[in-house]
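Note that one protein chain is taken out, while the other chains of the complex remain in position.
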Amino acid sequence: MDLDFTTQENDFRAEARSWLEANVPRTPLPSGDTREGFAAHLEWERLLFDARWAVVSWPVEYGGREATLMEWLVFEEEYYRAGAPNRVTQNGIFLLAPTIFEYGTQDQRDRLLPRMAAAEDLWCQGWSEPDVGSDLAGIKARATKVDGGWLLDGQKTWTTRGAFSTHLFGLFRSDPEAERHRGLTYFLVPLDAEGVTVTGVGRLDGDEGFAEVFFDSAFVSDESVLGGVGEGWKVAMSTTGSERGLTLRSPGRFMATATRLAELFRSRAGSADDVLRETGVKGWMDAQAYRLFTYQTVSDMVETGRPMGVESSLNKIFWSEMDVRLHETALALLGVDGELDEGSADAVDSGAWMKGWQFALAGPIYAGTNEIQRNVVAERVLGLPRK
Amino acid sequence: MDLDFTTQENDFRAEARSWLEANVPRTPLPSGDTREGFAAHLEWERLLFDARWAVVSWPVEYGGREATLMEWLVFEEEYYRAGAPNRVTQNGIFLLAPTIFEYGTQDQRDRLLPRMAAAEDLWCQGWSEPDVGSDLAGIKARATKVDGGWLLDGQKTWTTRGAFSTHLFGLFRSDPEAERHRGLTYFLVPLDAEGVTVTGVGRLDGDEGFAEVFFDSAFVSDESVLGGVGEGWKVAMSTTGSERGLTLRSPGRFMATATRLAELFRSRAGSADDVLRETGVKGWMDAQAYRLFTYQTVSDMVETGRPMGVESSLNKIFWSEMDVRLHETALALLGVDGELDEGSADAVDSGAWMKGWQFALAGPIYAGTNEIQRNVVAERVLGLPRK
Amino acid sequence: MSEMRFRFSDEQLTFRDAARDLLAKECPPSVVRAVWDGDTAGEDAVWAALCEMGVVGLRASEKHGGLALSDLDLVLLLREAGRVALPYPVVETAAVAVPLLDEIGGSLAAEWIPRIASGETHVAVGLPGERFVPAATKADLFLLVAGDAIHAVPRGDLTIRPQVSVDRSRRLGLVDWAPSPATRVAEGATATGLTELSRLRAALGTAAFLLGLGRHLLDITVGYACERHQFGVPIGSQQAVKHKLADVAVALTFAEPVVYRAAYSLAHGPGLADEVVGEGVDVHVSMAKAMASDAAMLAAEHALQCHGAIGYSYEYDLQLWMKRVWCLAAAHGDARTHRSVVERAVLG
Partner (left out) sequence: MSEMRFRFSDEQLTFRDAARDLLAKECPPSVVRAVWDGDTAGEDAVWAALCEMGVVGLRASEKHGGLALSDLDLVLLLREAGRVALPYPVVETAAVAVPLLDEIGGSLAAEWIPRIASGETHVAVGLPGERFVPAATKADLFLLVAGDAIHAVPRGDLTIRPQVSVDRSRRLGLVDWAPSPATRVAEGATATGLTELSRLRAALGTAAFLLGLGRHLLDITVGYACERHQFGVPIGSQQAVKHKLADVAVALTFAEPVVYRAAYSLAHGPGLADEVVGEGVDVHVSMAKAMASDAAMLAAEHALQCHGAIGYSYEYDLQLWMKRVWCLAAAHGDARTHRSVVERAVLG
């Protein structure tokens, strides 16, 4: 065990920090889940890409730096510490890209990844459907084989930032005879294809963050299939693994939240009783524990070569509930000031805690509710019987 | 609404208080779940009976005072406030007696109730069996009809204070063809009958509080059937209703615990931080809420005449978890002194909190685990689907 | 009746049922949502109906056209207002401002109470510790506390800086004003006593409103869990959903009598003699607000969790109740603050 970063890692951190200090916008961008905010975020994404910070762990030819996993964690810590904008490209970069690296053809990689890194193609995910929710095996949207490609029909819902994206990835039922998780195929769909309609839906915090996507005999080419016809379930599981695992929720994000919470405590020392302080320190300790767990896991992956497994469900439960508690504590500390929203004249930190609280509340719900994750932990980590 | 007690209620309280002050043993009796302690408790029970405080709500001819439900609550408050001994007769008086009042023949009532009130007959319950637990419908112990009576075979387990009791009440399968909750009969069994063997089993706190009872062609008369052959399920449900409902866990008990906890806080003011004080006051508030809820429920029963219904499951969840938290808080306040048990030279309050904690831990488990109670609340109070 | 009795009278229950029917009819979610969007026509209609029913003037004495009823008579009605998430600040108006004006009396009461109770005009209240005044833009008269005096300030004598609450129907404002002898309507010990009483009434009324919000959240979540299917079965057949909702039912069920007892204490003084600790009305009210806030917050958290993604959508009505819970759990003292009142009384 050697918990001191190497010179190389420290140099990497220093370079990232200095670039971020010079380039992160001084005033926070408007929410990336509104139409105006999204445009501002795209500018930021392209700035990141030009400086080769958009996809640090990717090969150089796709715009990356071939950073190690440890370096990626370091970068994320610096990114969130600097208060840099949320990544509106995250569905592509963190969810779809690992799947393309694993299942894509060389042509798909060369064609799709550089445009994704440069924020030219903007990807949203199409998992949920009306009456399907977290039960991916119940998917009803259909793909029908035609000459040279497929016709897509059906509806996807709760598609994050779908209204601002250019492409969608998701599962369609390519074999109408097959049931549940058989007969599904993973498609990569341009949203400007004929027969595709995207409708924005409001989110808890009022932003148009969701979309419904309708497919009415929309034609896509054979090259739109990722990982083989009928292999959709297997391919998708690798993507949802990413979503629930390490990649989407790096500890840097929660460390930054915990640090801001500690600052809030220091700045409002008079209004924090000991009970609230204990809640605050619990949240801070949890963020630390999450960081330590992540470094431990990554060390193990590096040394043994084994990928992140089913224990990512433990991860998801922990970070999502911690994030809720961190924000809840901040709001309790703000007292009657807590209910003020973005744009309110007297809101503390421009209402960021209330905004973040509403965002955090989605954590235990999305990417498989925490109830489902607890079943997964019980059955697949602990070995309890399914039914 | 009139939350002031009437003159009659206040007089009743004063009489109870003055008798208890004069008669409650100055030093706590040894645990009633040990052989020596049980004998000491029997003496107390007979003292109570002679002063007509053993069964205050019963008819005068059975040893009671025909007290109202409100007066019974008042008596219980005074009983626990006085620090009077736990009732080793409670299984009979609080669980079996209501069933005998409802389903017994006049002969059974006249024969059994006075002896029960006087602690001459000591009743234990025979619900659980090996591999049955809370699932009463899975009972396997058998009753076979013979001339003039029945032969009992099988095993009952987790029988509280069974080793010190004289009689057992419980369900036996009288129709071997019937399944689940059909074909069960409720029997009243003298433990000195030939073919009955009782074996003591140790409990968490070391006391011999449990017993296993074995039946090997034990003969009981036809008069031992309570409420009709094959009617056992219906009859038993009325008893378990009592156990889970108002009667066994009167608010006086928890008010007394909460008050002792508040005194512990006052006496150890230096070692209680604000976090612990908040936990303590939550417990105290819960005990108050339980008292208020009970008075509200009883007022409703008195005015409308309707019996306590399925909401008794709400009750059971609330008091059992509150009782655990009250004791947990006391132990936290005691710090490194908390682990000292009864009989330890330097134990605070003779180790009563550690003893009480272990007793409290049984609350969420016995009489239908709280998981089952939550299902009952969800399905029968809220109307959620069974499966 | 020769027994202690913890039960509302038939008159009180009848009044509650009438208010429930009226609110169910006049205040559907569309009315609440309209207020979010700045359209108060529906709200004005509900308010007029409540005024006509006597709810708003319930606490005023008869000489001011009120029903001369008590906090105990009002508590069930406020719970009903919570069930429909009434967007109007009914607690501050009917439970706080009206009795306060009545107790101050004189020409102030004679002039304003009938107009407030009839819905002709609106009143707002600014108590110590509450930085923002709900529905500030709507009010014609402001009852404000400065030091040890209470002031009645007309709309024209102050400026309002509007604030955006996460619950848009709150329409909060920060009030900027200067106390003057002309606006002072009570001072010294009288004012201090009335201010304390107003704080207790605001906390209790909010607790009752929170019970209603929580109960509605439980009801709609049970409904959703029965209808919504996943993996081929209603999600309400899952044990995790059942247990979450059972916990909400437990929390609300045991908070309710605590709120009603506090209302009794305010109206008639502490009953249930022979309590172990001699607590006063303030302790009873603090217990009520603490337990109601916690129960409603639990109801909101579990409602969202059981609804999943649809509960997270702006178009779905769940958020109207949930966000109100977030705001009111903090308003007029949050659970921690009120528990500390009880703590000082009980633990020393």
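Every chain is named by a letter (A, B and C) in the order it is written, and numbering of its residues begins at 1.
Throughout what follows, a residue touches a chain if its C-beta (ideal position, glycine included) is under 8 Å from a C-beta of that chain, and two chains touch if they have at least 3 such contacts.
Bear in mind the structure is a predicted one, so any value in this text is a computation, not a measurement.
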{"item": "Partners of the unshown chain among those that are drawn", "value": "A, B, C"}
{"item": "Chain not shown: contacting residue from B:Leu151, B:Met301 or B:Leu361", "value": "B:Leu361"}
{"item": "Candidates A:Leu48, A:Leu152 or A:Val377 - the one touching the absent chain", "value": "A:Val377"}
{"item": "Residue of A:Met70, A:Leu151 or A:Ala352 in touch with the missing chain, whole complex considered", "value": "A:Met70"}
{"item": "Those residues of subunit B which, in the complete complex, touch the missing chain", "value": "128, 131-135, 138, 157-158, 201-206, 210, 273, 275-276, 331-332, 335-347, 351, 354, 358, 361-362, 364-366, 369-371, 374"}
{"item": "Subunit C, residues in touch with the chain not shown (by the definition above)", "value": "238-240, 243"}
{"item": "Positions on subunit A where the hidden chain makes contact", "value": "1-6, 8-10, 13, 68, 70, 77, 81, 255, 258-259, 262, 265-266, 269, 272, 277-278, 280-282, 284-286, 288-293, 295-296, 298-300, 302-303, 311, 314, 317-318, 371, 373-375, 377-379, 381-387"}
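Following the convention adopted for this analysis, only the chains that are shown with their structure count from here on.
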{"item": "Chain nearest the overall C-alpha centroid of the shown protein atoms", "value": "C"}
{"item": "Chain whose Cα centroid lies at the greatest distance from that of subunit A", "value": "B"}
{"item": "Rounded Å distance between subunit A and subunit B, as computed from the means of their C-alpha atoms", "value": "53"}
{"item": "Inter-centroid spacing, subunit C versus subunit B (mean Cα positions, whole Å)", "value": "40"}
{"item": "Sites on subunit C at which at least two other chains make contact", "value": "241, 336, 340"}
{"item": "Junction residues of subunit B - those touching two or more other chains", "value": "278"}
